[in-house]
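With one protein chain held back, the other chains of the complex are shown just where they sit.
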Amino acid sequence: MAQVTIPLGPQHPALKEPGNFLLTLEGEKVVGAKVRVGYNHRGIEKACEARTYLQDIYLIERICGICSHAHTTCFCMAVEELAKAEVPKRAQAIRVLVGELERLHSHLLWLGVAGHEIGFDTLFMYVWKDREHVMDCLELVGGNRVNYAINTIGGVRRDIAPEMKTELLKRLDILEERTKYYVEVGTQEPTLLARCAGVGMLPKDVAIRLGAVGPTLRASGVDMDVRRDDPHLLYGELDFKVITSDRCDVLGRVIVRVLEVLESVKICREVLNNLPEGPIAVKVPRRIPPGEVVTRYEAPRGEDIHYVRSNGTEKPDRVKVRAPTLANWASMAHMLEGGRLADVPITIAAIDPCFSCTDRATIVRDGVWGTLDLHSLRRRS
Amino acid sequence: MEEGIKKGLEERFGAAVSNVVIPRPRRMFADVPREKLLEVLSHIKDKMGFTHLSTITGLDAGDHLEALYHTASKTVSLSVRVKLPTEDPKIPSVLSVYPGAEFYEKELEDLVGVVVDGLPQGRRYPLSEDWPKDEHPLRKSWVKAG
Amino acid sequence: MAKPAKMLGELLGGLFTKPATVLYPFERLEVPPRFRGRIAYEAASCIGCKLCMRDCPSDAIRISKYEGGSFLFAFVSARTGERKLVEIPNNAKKRHRARFRLSRCIYCAQCVESCPKKCLRSTDQYELAVLGSNIKPPKR
Amino acid sequence: MESLAPSAFSLLVFPGFLFLGAYGTLAQWVDRKLYARMQRRVGPPWYQPVADLVKLLAKETIVPQAADMAVFQLLPAVAVAAACTAMLMVPVWGPGAVVSFQGDLIAVLYLLTIPTATFFLAGWSSTSPYAAVGSVRALTQLFSYEVPLFLSVIGAAILAGSLSVQEIAAFFAARPALLAVNLPGLCVALLALQGKLERVPFDIPHAETEVVGGPFTEYSGGLLALFLAATDMEMVVGAALISAVFLGGSLGLTGAAGFALFVAKTLGVVFILALMRALMARIRLEQMLGFCWKILAPVALAQILADILIKRVI
Partner (left out) sequence: MKKAMEKLVTWSRIKSPWIIHFNSGACNGCDIEVLDALTPRYDLERFGVLLKGSPRHADVMVACGPVTRQVRKRLVRIYEQMAEPKFVVAVGTCACSGGVFDGCYSCEGGIDKAIPVAAYIPGCPVKPEAVIDGVVKLLTSLQK
């Protein structure tokens, strides 16, 4: 069977964002996959150097819509470490709460999109209907559904009022009960099992060798979670389980993420029930003393690492952000090869790619196409 | 835990690994000359459990360039720094030790202008194809035109 | 173990229950109290210190000194989205005027916090759609 | 047996083009509305399919240069024509169909296959890689659901002892008890119809997230409107065929009552199709082939065996 090369993206219904995958097919079987991402490269790191730390928070928050809190918390922790500022306990607790709410928001969003990728639009509609509860909680706490901007250097900008607490707890109960239903659907619906079991295999050793992170790594049996291994904020004092599964396939990732939603609901409840008293922020001078620092944070998609270097002025000298999705691209090419064309969207969706996180840019070279003559004719209007 | 790693590095490499700094628990910085980089990385990966290369940070420190290899074991994050003269920024590729580092090294090459030999040539990453070859946005000297 | 037609109960239930849809233009969801919508400026207490301009991440606010009788104001109708230039007489003792470029503003409300005189506040308006000036008449 | 030459009225207006088009849009609306309500959504207003159709007809039609102009533009019309002629042989108003001869069951099934063939040609003639892969998938899928559909329908025909849809319907109208015998055949036919109409879980050629628009990626404006109309008509004809063969047609009633029963039955079939669409995820091509050959075909064969035995009994 002659090989045909089919481009997936950058504008493609399967991809919420521009990313390009050049797949070499033999019939329906994928034999070669080249990953090309980075259409979202906006040059944020250079822009960070031209703005003050305070303005950088809002710039870094907009690296990715779904893990905005992850990036701002990581960045604020870095700047606070440089300025040797002691963040009050209540602020750290609120950061953990919003962080876990964001994990709920991100995982439920992913479960819906994964359903859409395999044609299960009903799951997409139902999961996103229930996700509205999390969006309401975040809008209540942060004032905006997606960019909650709760962080500032030295603590948080808004407090959790008592009546908010009762509303949040009510919503979390509804969410927990619905998520239990989705655990059942995810493990028992036959067509979903048929589409996810045994697809996008990533064995344990390959996952470690290629440096995968987050649920993709934990679904291959590797027990790594920055919240427990490198405890930041209040995670050292909270007890929570790190979910792993040794299925190494897309179904394993579905199970890990859905169970993580249940785990996050428990954490949110625990934080809400014993919210420490005290101020919510501490004053930090605008000029940060020179130094360099590395901070790591467990974003919904995996380990998010920031490196900030300051030179004593009020503008950072270098800000380096490596979002979790970039680490998973290497294992993505490995997962795609050997699968079928029909599996490509769900395999791509399985690492929950956030192209804007990847923040990198590449272009497909239009001239290179497959060998089959019909397909060498490009789509022309 | 970090002290043990620091002692282990100094025994093994002696002067090669200089000014090992431990700013806070679970964070370490170390300087390594360019020639010893691959050796140090494969040692800490196989012997000391730093199996995960988080990322590579390239930066322009005014008089010289720097490349920081942030590696992580189960709990500790060790950043290996390599100082490079601005006029001859060549560095060996670490794909042999960490195969997942292709995108990090392409980024190093594109944004900071460090020449990584041994990196398979492919499409430019992260800059676009029509971006002039010798312009590296993260250099201090580079200013956005217009 | 696989259970065919797993979501059957949920689906049939859906047929007989009211859909979970808020009929937006007719029914509106009430926005939480501290929602960050369009920023409102209260000129009387503004001292023109421009702290908000310095902290704005996307350079969307311009504070300028102001004398003179009246000024033009691009009024956008919330219902139809058309733009109209409106002449507003300036009788109040206004000394400063703020110009918000809504297309640049990211509604982060950092200016509200940086303002020492508290003369900026977030409102709950989010329907700010504006029609572009060059809608090509559809050719049949 | 009426004269073979159907009058212009029946060709163009009643069971033909206009009625089918209108009823097709009604069926599409019912399908989309039920699908939306099952997902706790409000769903489109009643005039939605009409608005879609008129809007598409008013849009500019782009034909890719590389495509073969004549074939590209002719195919939608062929698809609609096939669906309309198939409708003539299915009883709608009362027990009688417009055209009825011994073996028109085979003709209907054959005419229902033509639209799928036009989808394949449409995808192949428009040079987009997505359309090409989509069209190959449409063909491979054709071989999986066609055989179980034929077998299950033949089973009912054997029991009724005739190959004419009208006579089969009349036979079962007289003996409603025998309908229970054909229940497995009915399930196989429903699943196969879902495959023919290329709807979830069998919408592999149109899988939006894999091959964008499938065979229709390059179609726009009027041509796309014709193709969508053809798909709606195919749904109506399929539903009418199943209600005639498996549910006993109009049970001897004539006139308005017969027509009302016909509408009720076809909309019942549309409800089951919408339920199936909401219930399952899209399965892969080789899984569908496996499912059709390993499960649907044997059940249909068993159905035929049962029909033969029962035939001998009565």
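First chain written, first letter: the chains are A, B, C and D, and each begins at residue 1.
Rule of thumb we're sticking to: a residue touches a chain if its C-beta (ideal position, glycine included) is under 8 Å from a C-beta of that chain, and two chains touch if they have at least 3 such contacts.
Source: prediction; values computed, not measured.
Note on the chain not shown: across the whole complex it touches A, B, C, D. Of the listed residues D:85, D:164 or D:217, the one in contact with the hidden chain in the full complex is D:217.
Considering A:22, A:35, A:96 or A:109, the position touching the chain not shown turns out to be A:109 (whole complex). Here one chain is not drawn; of A:58, A:75, A:120 or A:182, the residue touching it is A:58.
When the omitted chain is restored, the residue from A:27, A:43 or A:291 that touches it is A:43. One chain of the complex is left out; on chain D, the residues touching it are 32, 36, 39-45, 47-48, 50-55, 58-62, 130, 208-209, 212-213, 216-221, 224.
Annotation for chain A: contacts to the undisplayed chain at residues 10-13, 16-18, 38-44, 46-47, 50, 58-59, 62-66, 68, 109, 112, 124-126, 128-129, 132, 135, 144-147, 354-356, 361-363, 381. Panel shows chain B; residues 127-131, 137, 144 of it touch the chain omitted from the view.
Just so it is clear, only the chains that are shown with their structure count from here on.
The pair with more inter-chain C-beta contacts, choosing from C-D and A-C, is A-C.
If you average the CA atoms of chain A and of chain D, the two centres end up 43 Å from each other. Looking at chain A, one finds that residues 122-123, 126, 129, 189-190 touch two or more other chains. Residue positions of chain D touching 2 or more other chains: 38-41, 278-279. Those residues of chain C whose C-beta lies close enough to touch chain A in the complex are 1-4, 6-7, 10-11, 20, 31-32, 34-36, 55-58, 106-110, 113, 122. Within the complex, the chain A residues that touch chain C are 51-52, 54-55, 57-59, 62, 122-123, 126, 129, 136, 139-140, 143-144, 147, 149, 157-158, 181, 184-185, 188-190, 193. Listing the residues of chain C that touch chain D in their complex gives 5, 7-8, 11-12, 14-15, 17, 19-21, 23, 140.
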